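Of the protein chains in this complex, one is absent; all others appear in place.
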Amino acid sequence: MPSLLGNIFKGWADYSKGNEEGGHHDYEHMYALAIDLDLCTGCNACSTACYAENNLATVGEDKFGARQAMHWLRVERYFDEPDMDKIEETNDTDTQSRGASFLPMMCQHCNAAPCEPVCPVGATYHTVDGLNAQVYNRCIGSRYCANNCPFRVRYFNFYDNADSWPAPMDQQLNPDLSVRSKGVMEKCSMCLQRTRAARDTAKREGRELQDGDIQTACQQTCPTSAIMFGDLLDETSAISKIWKRHQVKLGVYKQDKENPELRGYRIFEELNVDTKVLYLERVREV
Amino acid sequence: MTAQQNPAQKHLTQEQTKDIDENIEWAKINADVLRSMENPRRGYWVAMFISVALFSVMIYAEVHQYMFGMGDAALNTSHMWDLYISTFVFWIGMSHSGTLLSAILHLVHADWRKPIYRFAEAMTTFSLLTAGIFPVIHLGRVWNFYWVMPYMSDRGLWPNFRSPLIWDAFAITAYLTSSVLFLYIGMIPDLAICRDNAKGWRKKLYTWLSLGWRGDDAQWRNFRFTYLMIACLLIPLAVSVHSIVSMDFSMSIMPGWHVTTFPPYFVAGALYSGCAAIITLFILLRYFFKFEHFMTMPILDKVCKLTFVIAMVWTYLNLVEFASVWYGHDIPSKEVLLAKASGPYSPFFWGMMFFGSVLPFALLSQWIRRNMYVLFFVSVFLNVGMWLERWMIVTPTLSLGYHPQAFNTMWPGWVEWAMVGGSFGWFGMLFLVFVKVFPSVSMYEVKEMVYHRKRTVYEDVDEMMNLHSGVPGPEPDLGSAPAPQSTGGA
Partner (left out) sequence: MGNHHKTLVHKTKRVLGLFGDFDEAFEVIADIRRYKVPGLTVDDVTLKSPIEHPEIEDVLGERPSNVPKFAFWGSLFGLVFGFLFLASAQANFLAQPSGGKPIITIPSNIVLAYEMMILFGVLSTLVGFIIGAKLMRKSTGLYDTAITVDQIGIVIEVADEQEQPLKDLFTKHNVIEVHEETLK
């Protein structure tokens, strides 16, 4: 107990800082994503790769319809304004005359994540890598974090999904990652297991991590290379260049761009949650 | 219904204007209340059977959920909370009545609370015990629920004190402990009465529980201060507990939840549903235990008026919340409000508005306030309105929110309904056991009320008629105070 008391005074300067004051810890890395919606074709390869990489359970058609699915990365489909003349002509409201836009949505790893402070047992927190971590072992399943996520990207194990992998399909499971039991919350972790593996490799080879060493499953699989992943604190990385090019900064809820035509934006930025996924707006026909 | 036709309303014509008949003998107070604790008749066992049956359904549902996961409760990615949390808030809300009656009315010396606050306090305690079930059963991994307790774990892990759910845990623990102690301490003189009149296992129980109360002036003095201190501590606690429960919602960023009026709104709703529940239990206890002398119609009248006032406060705060949403530019919040009023949940929303804001006007009618049959149903529907309110806070926001891909309408499954019904069974079980083991009317407080009223009556008469006591006047005959054994005070 005395050492705990001592900690308060020792670390007071540090412990009393919130995100606006620079936050508690110095980030070693700041992993972020950039997704080019113009390149995205909506093929869902990223979503499938995520299923494979992270031991996600396929819950079946009924449960999917009841919205109990486990897709950490979901590809959202948005339709443009419908062509009313065409609809009157064909009487068909389901078929849009213009194409759909696709938006891969996964955990945005907000620097000021609303899901983090509301967990009663502290099963979700912000790591020194800038990721929002979900500790499966600590989660007791109160689901407050999911309620507080404005993006609705947190998924709860409503069932024990072990029957998703009847033998010998369980041979396909990724050993770097656990299979979660019922009652536990999960979400995109930016393939944290791959980050760990890449770090171990770099250490073994006696070198620093370089940009491109870590590839998330979705990034690796995307056929059009629409997804980019990297470390924003690494000045040489592709991701920090693209964030800079589109003049999107962390730590603000409203960007101040010199060139407003730049395509880069963050979703729900006005909620001040400081997300780390940059979306590049789809180029539309005029 | 005249007094002759309806036996439940006899003895009423004399006492219809007075809160209590000041000539009741104290021995009769003891005898009447102790008689309520005798061996129960058939109706009691029927009620107990129903409660146990409901509770068993709840146990079955919980075992199912424990083994198969939360999925059968029809929860999904958008609706992560549903009836468990709304029923939890409902039960916490109902628990505020006891504090209102015992503590707040005690501080303002409203002595008409004296015959009725005991069962209200018991209702507080049991509501809290019922409410405490839900934060546990709504967890995905129920068996780890104790991790929310701040204990020295071998891994140095503590709960996350920033979470409103932890504030809930602390607040409800403090409130439950304080309420139980308040109920118990207030019962000690009554337990002494029970001890003096009991046999067998009851005598042992009451002897142990009454802690050797002998009615010494030193004991009464310390008792008075203790009761006052705990009442003073309990009132801010009660306000803070439901405010903290409301912060489960208002500390969230979700539209429709992130509302600053939630703390007072929830507290007003709590007092409201608590008062309505007091009316319900008042009518039941008065009828089944024939407590007409203590739980009189004028007191019921006052409780109804209090309920109406609180209903209006709640209505105001409700409308203020809507008004501020309408006035502001927050589009998601506006959409949630419109969805509540016109979306798939709108029948329940309008039901809530009707039962919560329109139905209390029935309490203004003196005929209804005197007719216990109608009043019983009115009070039950007021509480239905309050339960609907809690549901309409939780679910419509979750059905919308910020992200359009998450819009979803969800209806509760059988597991959730079983749990909700079972909670009423659990509450019923606890309350039924209470009324048979402990005195549901506070005997010493009723004696105090009778004594005080008698003295006041006679002081007024003295002033008016310039006479000493003992001379027959227009008031009931004091001079007939007979042999010393059977007086009821001065």
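Letters A and B name the chains as they come in the text, with residue numbers starting at 1 for each one.
Methods note: a contact is a pair of C-beta atoms (placed from the backbone, for glycine too) under 8 Å apart; a residue touches a chain by one contact, two chains touch by 3 or more.
Note that the coordinates shown come from a computational prediction; the quantities given were computed from them, not determined experimentally.
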Contact residue for the chain not shown (choose from B:18, B:162 or B:305): B:162
Per the touch definition above, residue among B:47, B:129, B:205 or B:233 touching the missing chain: B:233
Contact residue for the chain not shown (choose from B:197, B:261 or B:408): B:197
Hidden partner chain, touching residue among B:77, B:124 or B:178: B:178
Residues belonging to chain A that touch the chain removed from view: 1, 4-5, 7-8, 11-12, 14-21, 23-25, 111-119, 122, 124-126, 274
Touching residues on chain B - with respect to the absent chain: 25-27, 30, 150, 156-158, 160-162, 166-167, 170-171, 173-174, 177-178, 181-182, 185, 188-189, 192-193, 196-197, 211-226, 229-230, 233-234, 236-237, 240, 244, 444-445, 447-448, 451-452, 484-490
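The working rule: only the chains that are shown with their structure count from here on.
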For chain A paired with chain B, centre-to-centre distance based on mean C-alpha positions, whole Å: 46
Touching residues (chain side chain A, partner chain B) in the complex: 63, 66-69, 74, 76, 105, 114, 117-122, 138-144, 146-148, 150-152, 154-160, 181-185, 268, 271, 273
Of chain B, residues touching chain A in the complex: 68-71, 74-78, 80-81, 135, 138-142, 144-145, 147-148, 157-160, 162-166, 169, 248, 251-254, 398, 401-403, 405-406, 408
